[in-house]
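Heads up, one of the protein chains got dropped from this complex, but the rest are sitting where they should.
As written, the chain order gives the labels A, B and C, with residue 1 at the start of each chain.
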């Protein structure tokens, strides 16, 4: 097997793949950091509406440097802009949208995802200052909760596991994982492999996955635009 | 004893008396019907702010006939007007004001008030179509819940009673009753007589009251403007 | 991503028999009269309707009841100037009534929209309307546990709307409308004016479009009160 570092998808490519599953008109919340990249890759002809926890729906792109209005920020405290259709609201209304099942998709990062759909993404359990933000609300609110993640940890350990060892963000909440090597669904307590990059074999993929990958029909080829590599 | 019908205060006089206890700047909800009259008698130099359940705070007086805007009504579905300071809001915010203890005073009518502070004012228990509106919310929300009522029923029976016989609106919620004959506080499960009209003796008042009237210091004279009789 | 529809008939066409339908308004203010009439024309029966009242005269919700389409009404105040239609149906045993205190009704709907399955309220404690509901004490005071209220459809009257479903409301016609818009699977709005996207100041949006499924412009919307003063009857 080739070194995973050489064949794996870039974060941008993972985000691109996740973006392909977002339907036209979907209401979407993207987690702070890496998941935010998904917004860049909306397929032609589709328009997603983005929600940010601090009370903005349908915001515009980042302003030019020096043009920031710091009353107009996203959950990551980065400056955003308004555009036709933007709405502001308070935090209780914002999380009514989240908790009330009004978001179509929430896309988050992960430390670990278990085959049960359990997610751990808020605490490394190592002390320091804990911080949770809106992650625990998002994972039990959106109609579909997806995770973007490298397939393995920096030290090569599995992030898709039988059971999470880190503090949980939510129980049984994730239904799809987009990794640097594969697209994996979570169904009935199992990982079901949907797509993998051509450069890795099934056995190799299983070897870097911490729980059994089930098959359900053909495994698609996960091919992302090369220019995003 | 003179006939109570001859000596008792008019509804306007009862409302006038209740208005004297409303402090400057108080937020007040007045029940539909008779309690609404309280708004007419705000003492000189004091300004109460009126709340109506359907989402208006600090509204103005009734419009001229023919000038009504039926999108601008009160809880009694009567047309009102806006004035400088008016705010509109939705029903959940309106009852957050009520239930959250933000109203200083709620003034309601009554079928019966018990010495425990229990109030019955929504159902005669006789069948027909039951309707409750916002009364049950108001009696557990406002900082002070007062009742305006004739001292006795149309057939001469007591309305201030040991225990309510009609379906309750709220338990232990009323703290002051303004009647056509007296002002009565409810303290520690007792009626405490604060004021009575001069034309009735203590014994006569007790005779038309369904539970013992306690005394706590001097009983004031309840004298309302004659022009309101 | 354009939520505009051109006809009320199209907007209500997927409401099936037996649906739970929230209808905005408090008395006549904010009542989506034209949407209700379109629902009558559509013909769905066996409905459970959530509204603060029970209709007035022979238009709007009263007409829907008069046409025998409503099996159950969840409301706080089924009395009004002329609630004859509901009163007769109720006394004849033709319609069920779930009576809910007004603030509890509003909060149950808001809870439905906000994903809160149950909450505690002091309202109704010790009364007939709390019968059978769990009671709990917090900090020495007793509270009743109430459940969320959701619906399959909500019929909403707004003032301004844009193609994404952002809404404003006129004066006290706001009342239950923004709450019901949150609590239904499908939220159908009649707006007095549909403006271009960006035509509503983002700070002035009352109902963000995420809560709205369909928007229809009804420029000359009737006031229920005016219809009743004219003794209108629908259909």
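Worth pointing out:
As a convention for this text, a residue touches a chain if its C-beta (ideal position, glycine included) is under 8 Å from a C-beta of that chain, and two chains touch if they have at least 3 such contacts.
These numbers come from a predicted model, not from an experiment.
Shown chains touched by the hidden chain across the complete assembly: A, B, C. Summary of contacts with the chain left out: across A:99, A:176 or A:196, the touching residue is A:99. Within the set B:41, B:88, B:122 or B:178, the residue that contacts the chain not displayed is B:88.
Note on the undisplayed chain: of the listed residues C:83, C:101, C:122 or C:208, the one touching it is C:122.
Residue-level contact of chain C with the missing chain is found at 107, 111, 114-122, 136, 138-139, 141, 143, 147, 168-171, 174, 202-204. Contact between chain A and the absent chain runs through residues 53-56, 69-73, 77, 82, 88-92, 94-95, 98-99, 118, 123, 128-137, 140-141, 167-171. Against the chain not displayed here, chain B makes contact via residues 24-25, 27, 47, 49, 51, 57-58, 82-89, 92-93, 95-103, 140-141.
Criterion: only the chains that are shown with their structure count from here on.
With centres computed from Cα atoms alone, the innermost chain of the structure is C.
Distance between chain B and chain C, defined via averaged C-alpha coordinates, is recorded as 30 Å. Distance from the chain A centre to the chain B centre is 57 Å, each centre being the mean of its Cα atoms. Chain C has its Cα centroid 36 Å from the Cα centroid of chain A. Not a single residue position of chain A touches two or more of the other chains. Across the assembly, chain C contributes 110 as residues in contact with two or more other chains.
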